[in-house]
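Only one protein chain is missing; all other protein chains are in place.
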Amino acid sequence: MSFLPFAVAAWLFLVGLYGIVASQNLIRTIISLTIVQASTYVLLLSIGYRTGGQAPIFADIPATSNAVDPVVQVLMLTDVVVEATITALLLALAIQAHKRFGSLDPHELRALTD
Amino acid sequence: MHITALPIVVPMIAAALLVSVRKWTPRLALDSSAISVGVASVTMCALILARTAHDGPFAYWLGGWQPKHMVSIGISLSIDPVGAGLATFAALLVTAALLYSWRYFDSIDGLFHALMLIFLAAMVGFSLTGDLFDLAVFFELMSATAYSLTAYKIEERGPIQGAINFAITNSVGAYGIFTGIGLLYARTGALNMAQIGAALDRHGTDPLVLVAMALLFIGFLTKAAAVPVHFWLADAHAVAPTPVCVLFSGVMVELGIYAVARLYWTIFAGPLHAHTEELRAILIAFGTMTAIWGGVMCYSQRHIKRLLAFSTISHVGMFLCGIGLLSADGLSGTATYIVGHGLTKAALFMLAGVLLHRFQNIDEFDLHGRGREIPWTGALFALGGILLSAVPVVTLFFGKSLLDGASLAAGYPWLPAVFVFSSMFTGGAVLRVAGRVFCGWGASKRPLDEEQAHQAREEEPEEQASRGRTPLLMLLVPASLLAAAIVIGVIPGAVPGIEVAAAHLRDHHGYIGWVLRGHVHFPPAETTHIAGYDYLYGAGAAVGAVALAALTLFGQPLLRRTPELLVRRAGIAIMAFRRLHSGHIGDYIAWWTAGAALLGGSSLIFLR
Amino acid sequence: MSRRTRLTFFGVAVACFGTVLVIGFTGLPPFGDYHGVYGQVLNGVAVSLRHATDIVTSLNFDIRAFDTLGEEFILFSSVLGVVLLLRQMRKEDEQESEEGEQEGEEEHTFAGASEALRALSLVLVPTMIAIGVYIVVHGALTPGGGFQGGVILAAAPLGVFLGGRYLKMKRIAPDTLVESGEAIGALGFALVGLGGLIFVGIFFKNFLPFGIPGHLLSAGMQPIASIAVGLEVAGAFVLAWTEFLDQAMLMSDEEDG
Partner (left out) sequence: MTVLQIAALAAVAVSGGAVVIMEDPLRQALLLGMFGLSLTILFFVFQAPDVALSEIVVSTVGLPVMVLLAIRKVRQQEERQQEEQGESADA
């Protein structure tokens, strides 16, 4: 059982990759990319967890008590917000692509191929 | 007061200011302020470089959070000569690109300048930081600005597709990096690279460390565009605005290689000490594949910017081999080569930009003979081709001879042949273009690949002004870059200086010492002398490049005498090879997965 | 590659990659049994050194503030990219539709905006602003901070839109103002770091008094950093949303006319 969180992280990474490869619609590709990214959140937060640990906020609990690792939380907290704007950038690109190519299928989107 | 953090922060502040005032600011003010920030960054980076050269490497603890009992609390900028040198180089190229775009673009507003300055800050931060997570943050910052810059000319189709493929591939690479960081953090409880290295020295190697290494390496190699995770590069480089290409090929891609070297020597060198041989074989295998693949693809292109893009991939293969030799000469050779290559390739992209600016077309066959109008551009372009083939005694030659020596010492006597192949094909391709476009030699038609020709024609001018004359500045900037690429190698002390810098980078225990304890250690650096056969190899590659170009341009009668079946077979093989570069993002991610599996699998099998 | 070849190739690759990943993950310490030295040291130091009760915020805006600076500029530049991509396109669209009817200045209403929704937005908007501001300024004390509060703040103008007043939303938050706000937020955070360099000689070193743990103005520069981030995040999201809204609304206006 103690491997479950890591298995979920691996699962999200791989299934997200599958989504990108199998996608026939750029918006689906972008959404799948956010799943890959969620894998890193699950992995890092699972790593930092301690059984019986409390959230690292010492307003309610004494500063000496058992708390989970705060570092992974910091790394992920900003990432969640920032990646949303990267996704926005990708969506804007997708809208543009649809305007220029008339399609969202990556197969049609081959401007410069060999 | 320390200036250490300023080359990162000043461009950021300037970018934010430019964005908020851009509506009311005339073009001249935007250009001149961006260029002066670039110059200021170059100066500050050079000062930092001078300090590392004089007093040795040092760590700057942001927020004053010094490490306590070898445990780092905050984030450090861990600056050694290689990092400071790369930062200076990046700032220099950004300034050159900004100067070039002054006359290159007709109508741009402050967004372009702001993005360029943030890109500069990201590259400098990436070179200087000593914290693994901070490295990933700057990697992402570099990416975020690079995507927008690639898509800058949104009225066309190519840039949109190039930017999408670039963004998705590199994002997946970044998530690989985050996963690798997570694994290392779980093992060592540290994010500072020196501390991770120290902790792993005690733990040794096991599957977790190997998989972490594979994920980090494949992530950074995605940015460096090593085969098979290189596909995005050609799509993005062919279509990005010329001043942006200059930075992508000249320094961004090389930073990916730098990260691999930095991570190996600070983090993994300790635990993998017993497996140097095997790791060397793996990295050289990837590098050789990249060098040959890139060289062949480069030679078979007719879209000039795409040709230059594949030439960069081929050189990345050489860099990866050089790093992969895991030796002093290999590292200093690569560093020297990166400087020479960056300057040369930047100049070549700028000259391709001149063609685009004047003829609104970047197809080799369409431009057949039309370049006669601009002989100076042609001369510089041909000079770039000669330089790229690493002719003695330019900077690239010194890099390559160090690499040759290192390959022989490491027991890879065939590796110099790969280097010669790469120099010959990339240099030869540029010379071929120069001959066809600027002298009108060779055929003016090649019916095989009309599709790419069409794409090259669709390329719209980046400036709308009259095309009668090429602004002088657009020739002066590449000319001075080429001049620098010629002379840097022969400046007394330059190459030995790089050797000292490389010795610091390789000093695993020394690094931990100066970052966490503040004990500076000066590792011994040997100066390598160039052997006689190096001149032979160098001259051979240059002659080969000229011969290859001449054969393609004038060799039609010869070709007619070879059996037709052979010619057709070869043609079909190359076309099949080229078709792998399909532009389909699904393909690229499938290849990425395969690359990650290959690197991870071979590490798990051979390094235990 | 055809779709089938691609999926087959990927199937083989992902099986190998998955194996590699799982082999690597088996080396992880069992879930809940983590004793990393970094986190433990930080849990010990942060309250006593920084007088902030939320360690995560202390890390975010003080100890690892340099990371946050980088992340902030990722946000900043990706939103610049969105503006770049969509604004140009909007101009083109407007040119294309110029032969159509002249756009009226009357209020554009969101299709599904009923009176009830409008009333709800009247309540919702001030509440969201209040919550957003609270979360931004109390970052050092309780969960939250500039990043989370910023998004909530940005949602307030969105509420005005849901209430059916698209043009009013633009009037409350015109592009230029929002853009400058975003830039000033990014600038502000960098300046907090610069303040450290100027007043105490080290970039991002705290240069403000720490106060009493648990009080609003405790934890030194953290509240100010949090406000700067809040401003930047709010500006960034409002900007991105309005660009997307403009895209989706422009066409529907034509349809209505």
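As written, the chain order gives the labels A, B and C, with residue 1 at the start of each chain.
One rule holds in what follows: contacts are C-beta pairs under 8 Å (C-beta built on N, C-alpha and C of every residue); 3 or more make two chains touch, one makes a residue touch a chain.
These numbers come from a predicted model, not from an experiment.
The hidden chain, counted over the whole complex, makes contact with A, C. Only one of C:Ser121, C:Asn206, C:Ser226 or C:Gln247 touches the absent chain when the whole complex is considered: C:Gln247. The omitted chain makes contact with chain A at the following residues, 1-2, 4-5, 8, 11-12, 15-16, 18-19, 24-25, 27-28, 31-32, 34-35, 38, 41-42, 45-46, 48-49, 51, 53-57, 67-68, 73, 76-78, 80-81, 84, 87-88, 91-92, 94-95, 98-99, 102, 104.
Residues 31-32, 54, 56-57, 135, 143-145, 147-148, 151-152, 155, 158, 237, 240-241, 244-245, 247-248, 251-252 are the ones on chain C that touch the missing chain.
Just so it is clear, only the chains that are shown with their structure count from here on.
Two chain pairs, A-C and A-B, are weighed by contacting C-beta pairs, with A-C ahead. Centre-to-centre separation of chain A and chain B, using mean CA positions: 28 Å. Contact with two or more other chains is made by residues 6, 10, 14, 17, 21, 25-26, 28-29, 34-36, 38-39, 42, 64, 67, 71, 74, 78, 81, 85, 89 of chain C.
Annotation for chain A: residues touching 2 or more other chains are 9, 13, 17, 21-22, 47, 71-72, 75, 82, 86, 89, 93, 96, 107. Interface of chain A with chain C (complex): residues 1-7, 9-10, 13-14, 17-18, 21-22, 46-53, 55-59, 63, 67-75, 77-82, 85-86, 88-89, 91-93, 95-96, 99, 107. Those residues of chain B lying in contact with chain A across their complex are 133, 140, 144, 147-148, 151, 154, 156-158, 160-164, 167-168, 171-172, 175, 178-179, 182, 185-186, 191, 235, 238-239, 303, 306, 449, 451-452, 455, 575, 578-579, 581-586, 589-590, 593. Partner chain B is touched in their complex by these residues of chain C: 1, 6, 9-10, 12-14, 16-17, 19-21, 23-29, 34-39, 41-42, 45, 62-67, 69-71, 73-74, 76-78, 80-81, 83-85, 88-89, 92, 176, 179-180, 182-184, 186-187, 190-191, 193-194, 196-198, 200-206.
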